[in-house]
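Read the structure below first, then the notes.
The complex appears here without one of its protein chains, the remainder shown in place.
Naming follows writing order (A, B, C and D), and every chain is counted from residue 1.
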Amino acid sequence: MVNAAYSLALLPVVGFIVNIFFGSKLKLKGALFSIACIAGSFLCACLLLRHVIAGNSIEQSATWFTCGKYSFSAGLVIDQLTAIMLIVVTLVSLLVQIYSIGYLHGEKNSTRFFAFISLFTFSMLGLVLADNLILVYVFWELVGLCSYLLISYWYNKPSAALAGKKAFITNRIGDAGFFLGIATLFYYLGTANFREIAEKLHHGGFDPHIITIAGILLFCGAIGKSAQFPLHVWLPDAMEGPTPASALIHAATMVAAGVYLTVRSYSVFSAGNFSLQFVSYIGIITSLLAASIALVQNDIKKILAYSTISQLGLMMVALGVGGYTAGVFHLMTHAFFKALLFLCAGAVIHNTGVQDIRQMGGLFGKMKITASTCFIACLAIAGVPPFSGFWSKDEILLAAFNHNKVLYGLSSLVAFMTAFYMFRLYILTFTGKPRDPHLHPHESPKVMTWPLIILASLSAVSGLIGSPLTNHWFSHFIYFHPEHHIEVNYLVMYSSIAVGLLGIAMAWLFYKACPNIPKALAENYKPIYNLLLNKYYIDEIYDTVIVRPFLALTRFSFSFDSKIIDGSVNGTATVTIWISTIKAWIDKYIVDGLVNLTASMVGAIGIVLRRLQSGFIQNYILLIFTSVIIIVLLKLI
Amino acid sequence: MNVAPFIADIKYILPEIILTIAALVILIFSVLIKNKRALAYFSLASLGITLLYVSKTPVITTSLFSGMLVNDSFAAFFKIISIIIALAVILISLEYKEISPNYRGEFYCFILLATTAIMFMGAASNLLMIYLGVEFLSLISYIIAAYWRGNVKSSESGLKYFLIGTACSITMLYGISLLYGLTGSLDLEQINAILYGNTSQPAAISIIILTILIGLGFKIAMVPVHFWCPDVYEGAPTPVTAFFSVGPKIAGFAVLLRFLLTGSIFFYEHWAHLLGILAIITMVVGNLTALSQTNIKRLLAYSSIAHAGYALIGLVIGTHIGQVSLFVYLLTYTVMNLGAFAVVIAVSNKIKSDEIKDYAGLSLHSPYLAAALAVFLLSLAGIPPLAGFIGKFYIFSAAIEEGFITLAIAAVINSVIAAYYYFIVIKTMYLEKPQAKIEIKPAPSLNFALIIALILTLAIGIYPQPILDFVIHTSSIFIP
Amino acid sequence: MWSNYIATSLFYGIAGVIVIFSILSVTLKNIFYSALSLIVALLGIAAIYIYLNAEFLALIQILIYIGAIMTLIIFGIMLTLKISDKTLQQHNKQQGLSFLVSGALAAILILIFIRFKTTEAVSLKAVSLADIGKELLTTYALPFEVISIILLAALIGAVVISSKDM
Amino acid sequence: MIPLHHYLILSALLFCIGLYGVFTRRSAIGILLSLEIMLNAANINFVAFSKFVTPDNPIGQIFVIFTIGVSAAAAVVGLAIIVAIYRNYKTIFVDEINIMKW
Partner (left out) sequence: MFGLPLLSLIIFLPVLGILILFFIPKAQTSTIRGVSVATTLVTFLLSLLILAHFNTAQPGFQLEEKLSWIPQVNINYHVGVDGLSYSMIFLTALLCFLACFASFSIKDRIKEYFIFYLMLEVGMIGTFLALDLFLFYVFWEITLVPMYFLIGIWGGSRKEYAAIKFFLYTLAGSVFMLLGILALYFNSAPHTFSIVELIAQNSLFPRLFQNIIFAALFFGFAIKVPVFPFHTWLPDAHVEAPTPASVLLAGVLLKMGGYGFFRISYPILPEAAKFFAPAIALLALIGIVYGAFVAMAQTDFKKMVAYSSVSHMGFVMLGLASLNPIGFSGAYLQMFNHGIITGAMFLLVGVLYDRAHTRDLNAFGGLREVVPVFSGMLIFFSLASLGLPGLSGFVSEFLSLLGGFKAFRLFTIISVTGIIVTAGYILFMIQRILLGPLNPKWKSLAEINTREILTLVPLLILTLALGVYPKLILDILNPGLNLILKAIGVAN
């Protein structure tokens, strides 16, 4: 069974190598090859899931390298959490790859895209399989790299290059915190392996203060990667990349890595006394912020990006309030319907060539399958009962309700806003009459629609495994420590359905029934509207507060380096003052003497000494005897 | 009539006698025969014989001529060095055009006489003998400095050298008279016996030491008495400058060492402090003024002042290790300096100018010569695989072993500054474009001297052991 | 006793003559006159030698120093004298400092010589010329030979340097 | 009898007068003269010490003989150089003879 795990990880690498080196020659065959690889690893994932369901988990590690008495090991662990994640990653990656054959049909050499996608899948699988924090850190940055490569895939677009750089650097900031967290844990607990950390913390006897700091530092990594509040600015810009890439990376898998890390090292968070609250506070701030911005965005991909940020925020809230299972469950369901939404958006953009939803309208007639699958996804994300979104969101609200009423209230507000902006999007793009005459949308080809259909069915069905119908099989499958089962609270369930339906109704009222309400609202609440439209001006704040002064500082340090340090070391600065004062007197000799000399201080004294050599014999003799007199006087005194 | 001892001592000063006779023979023949090269070969032959004789005879330390000279390995060391210098100078000046053909014979005679003068100074242990040796060497130096009669600069350098030289030697004479007055004897041993430990008249002793220091300092171009050095080096014909930079300098150190070490009449601890300061000032002045020089002979002049400063450190240290380092330094300094001057002669024979900018691009059209000069300059700067480094290394290790940390640090900083102006020359040779495209072929004799100097510089640098054995042996007689 | 008194006063007279004439020779504008005043000073010094019962030295002083060297110098003056030289300023500008330096040196030396203590011995027999001759040829034989070579070298050098043809 | 230090004072005076002459005389021969004065000062010293310090052994006097010899040689060489300078520079004023400086 272990070699299934190895083959699972290594197949995408094979796909990557084939596509990178022989991509230009293989053209389409290269893409098919990488899809085959991903399909292979998906099968292995299913095998492993069956193996894990059968109750046994795999754990293997070998020493990576040693320095002195510390030895660093690298290995893989497959337990329930990993199995679920493997399925999610490989499945979504497979579907996205199939979809992108159609999407990138026109591209010149699209094999590079497939190469990066398979490299990304490899690193994501590695991240999920890794058994210790250091290995996670390794794949963590590799995943960041792939997102950089994919965002700046269309390299001749300057905005894509900028967005890629911004994504990588923001991730790097998070990674810096992540590293410090690993270092604290490594020294304080003596190990980076998850299982050992959990056992050690379980025994207790550790100063909770340090563990809290370690937890918060680890969470910094998650903030960076999952685009939580302070470091969320890169995700909306990451939409520059091709939509299938966004679907896979910026919706389903990579952004979920932050959540996965928090889940995987949950023992650290629970041991610390303040870290869980910290996680929930960050989570709720992010989701509120993102949801409010999404209300007014007009670019279809930006809306989905902000919705991802807010859904992730919700997952963080779930983890923060102790809803370990709820978080993971929402992560899984969200991966499916958010990937689906992105692929629909991709299809829409691919066919209409425009991203602004105000220009779209009435596409339902032309793109039946895309519209219908998108409708299912909207229902799921809004939390309408039979669909997966309802079950996972309900569990989160339940966990929040049990833990802290305020969080519960805010989360349901977020649920309401989510429902509202999703259906605003749906109504504006698909229903009503087409606003832009010269758009001529048409249904996307088979290869794109089939993944949509599969994803739609998944987002419909996947919620059931956590629902009471299968008596909460999911919470028995993934749980933290004592397997406590929270009983269903019907009040919370009904209120979440009500909130969802209210959101849909409002959207229908605003955009279907009387379209002038949004404009009216926008007019009289001008400042708030602009605030939201410009994303609370966070980008601008960052730019003025951090980026611009930073660049100024680099320019200053460069001038400081070349003028002060360089100058003072070989005396150029001070010498210029020296020479100017005695310029007239020794001008001729300075000019030709110094033409190739660096005019260092040493040189200047040399010139003065040289002047002593006046050529007059009697000067010399006089100087000799004066020095004799001086020496004698010195000697006598 | 106790004439016998006088005759018995003659066999000890045979080398000096051979050279004087050779000089006289050259004098006579220079009038009779026309081709001057025969004279040169004759002088080389005589030098060769004396060298063989000196290196063969075992050294028995006795005092000769009732205390006038002392024949010991110290004197033998200086005999060998002075003969080597004379050989090199004659070889270098064979092709030198500026020395007018009809006075070339006298030139060789003077070089031989100068060598005998240095030998006497090396061996003198009597104040009178020291004074005569110094005067003899100075007189010959004034003559050969002004040897290039047509040239304005040469006669000016001769005049400057004469006037300042005589002034300093008369001051030394005055000091010797006072020393004689104080002790009533001219023999160094007796003077030391009398003066040792008696500090009755500090002022008188100070004046005596100072005046003698002025006289000898003049020879090694120490700081207060270094002013003549650049002008004379620039003016005198280049082979003469080559001789000045090594001959008198080493003789000066010989006498200073003899004074310092036969007995601490200099009340050693009393004066080490002053000599140390003078050494540092000499180094600093030599190096700093050299930075802005444009004429290569003046640059080498200032560099020789700086090297006198380094050698002084060896002197200041005074213990056995200090002496050994001084000898090693003088030996390596001689080899490098003569080599450098040989190249300068080869170039000035062709380009007729000593300005540094005329050396531009030398490496392109005569790579061998440029490489040789580069090696010598690097060795002067003290870069490891070469002889100069061994000299500097010994001086630094002596300084550190005896705890003269400030001296060591001053020397170290100075050697960095020195590297700068040596590199100005290397830079012009290698990094700049040449104006004129002239291929410089050095004369065979000059070439021969150059190759020997090059081989010696590299050999001492890479495997200094044989040289060290030779030096340790000679300086072993002074156990302070 | 009386002759003794005259001798000492005569000594101070001669010393005064020497000092005055050497100052004159240093300060006189006309180089020829300063040479002559130097000759007078040298004669005074010869007299001093007699006082120090070094008669032979006095003889040498007069014969060689004045006879040979001073005549040579006067020849030199004649060779290089230009008519215009007489009127020119004979002293360069650094008089002030040089007077200070030489004065200081004089003061230091005199200070030392006043307190100069040395082993003053008294001997019966005066040093005769024969002793000097014997010493010259026995203990100082080597310097004797060396001084001869020096004079020879100086001779040749003078010929080489000042000969006319190039 | 004239005490020793009177002679020494005389020689010191002479030495310094000679020195002053060397500093200030402009003509080369003038300097030569002053050098002769300084030399004689030293000779006086020698003879005085020979009489007072080593009366029975004429070291000082012999030394003076040699110094006179050397000064003769020096004077000869000096004058030769001065003549050569005169031929090249047409002047023997020392402060005009400095082509080589710095």
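Definition applied: a contact is a pair of C-beta atoms (placed from the backbone, for glycine too) under 8 Å apart; a residue touches a chain by one contact, two chains touch by 3 or more.
Since this is a predicted model, take the numbers as computed values, not measurements.
So there's a chain missing from this view; which of the remaining chains does it actually touch?
A, B
Touching the hidden chain in the complete assembly: which of A:Phe42, A:Tyr99, A:Phe113 or A:Tyr137 does that?
A:Tyr137
Just name the one of B:Tyr41, B:Tyr196 or B:Tyr463 that touches the chain not displayed here.
Of the candidates B:Tyr41, B:Tyr196 or B:Tyr463, B:Tyr463 is in touch with the missing chain.
Looking at A:Val14, A:Ala161 or A:Leu410, which residue reaches the missing chain?
With A:Val14, A:Ala161 or A:Leu410 as choices, the missing chain is touched by A:Ala161.
Tell me which residue among A:Cys67, A:Leu491 or A:Ala513 touches the hidden chain in the full complex.
With A:Cys67, A:Leu491 or A:Ala513 as choices, the missing chain is touched by A:Cys67.
State which residues belonging to chain B touch the missing partner chain.
Chain B touches the missing chain through residues 363-364, 367, 378, 383-385, 389, 393, 396-397, 400-401, 408-409, 412-413, 415-416, 419-420, 423, 427, 430-431, 463-465, 468-469, 472.
Considering the entire assembly, which residues of chain A contact the chain that has been omitted?
63-70, 134, 137-142, 145, 148, 152, 155-156, 158, 160-162, 164-165, 168-169, 172-173, 176, 179-180, 183-184, 186-187, 550-551, 553-555, 557-558, 561-562, 565-566, 569-570, 596, 598
The working rule: only the chains that are shown with their structure count from here on.
State the pair with the higher C-beta contact count; candidates are C-D and A-C.
Counting C-beta pairs in contact for C-D and A-C gives the edge to C-D.
In whole angstrom, how far does the Cα centroid of chain B sit from the Cα centroid of chain D?
Chain B and chain D have C-alpha centres separated by 26 Å.
For chain A versus chain D, what separation do you get between their C-alpha means, in angstrom?
Spacing between the chain centres: roughly 96 Å.
Multi-chain contacts in chain A: which residues touch at least two other chains?
Chain A, residues with two or more chain partners: 589, 610, 613, 615, 617-619, 621-622, 625, 628, 632.
Would you pick out the residues of chain B that each touch at least 2 other chains?
128, 132, 135, 139, 142-143, 146, 149, 158-159, 163, 167, 181, 184, 203, 207, 230-231
Can you list the residues on chain C that touch chain A in the complex?
92, 94, 97-98, 101-102, 104-105, 108
Along chain B, where are the residues that touch chain A in the complex?
By the definition above, chain B touches chain A via 159-160, 163-164, 167-168, 202-203, 206-207, 210-211, 214, 223-225, 227-228, 230-231, 274, 285, 287-294, 417, 420, 424, 427.
Hey, which residues of chain A end up touching chain C in the complex?
Per the stated touch rule, the residues are 618-619, 622, 625-626, 628-629, 632.
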